[in-house]
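Excluded from the complex is one protein chain; the other protein chains are retained at their positions.
On to chain A.
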């Protein structure tokens, strides 16, 4: 781990040659940790000054609050529903604040003019979907997969019975009061 510790010098530039040099000194006794050719600088980092894709000055500007639509309010019922659906606890003040900030950040998208533009699902939409032949190529991994589970019974994975519904909001608040959150 120490080989890749970032110093204050290079925090915005990724790993620079300097760090690799120092770490190589550290690990000279351990062979095979880092290979010599790297020190010759044959590898070009994208953050290197000659070839940087990262702009020198920020190209974006803060959007004034007035231009954005009114901030979304997250009522307690919605928080409850989201917690049930995603099984994530976030009903603390910090959790809600984080959620609201995230929504606010995404609100900036409303300012983009999308008239006449087809909505996209993902950036690889225009790629061809690869179709596989209908042959058996894998699947004989029972041992390996069962090893990953803590509980197994005769080659079956073990899970708690059925679907245990999340307790109601009031009960959960009582439960969480005592937890460290």
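Throughout what follows, a contact is a pair of C-beta atoms (placed from the backbone, for glycine too) under 8 Å apart; a residue touches a chain by one contact, two chains touch by 3 or more; residues count from 1.
Rule of thumb we're sticking to: contacts and distances are computed from a predicted model.
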{"item": "Per UniProt record, name of the chain withheld from view [\"Glutamyl-tRNA(Gln) amidotransferase subunit B, mitochondrial\", \"serine C-palmitoyltransferase\", \"Large ribosomal subunit protein uL29m\" or \"AP-1 complex subunit gamma\"]", "value": "\"Glutamyl-tRNA(Gln) amidotransferase subunit B, mitochondrial\""}
{"item": "Among A:57, A:73 or A:124, residue touching the chain not depicted", "value": "A:124"}
{"item": "Of A:57, A:73, A:117 or A:153, the residue in touch with the unshown chain", "value": "A:153"}
{"item": "Touch residues of chain A, complete complex, unshown partner", "value": "81, 84-85, 87, 121-122, 124-142, 145-146, 148, 151, 153-163, 165"}
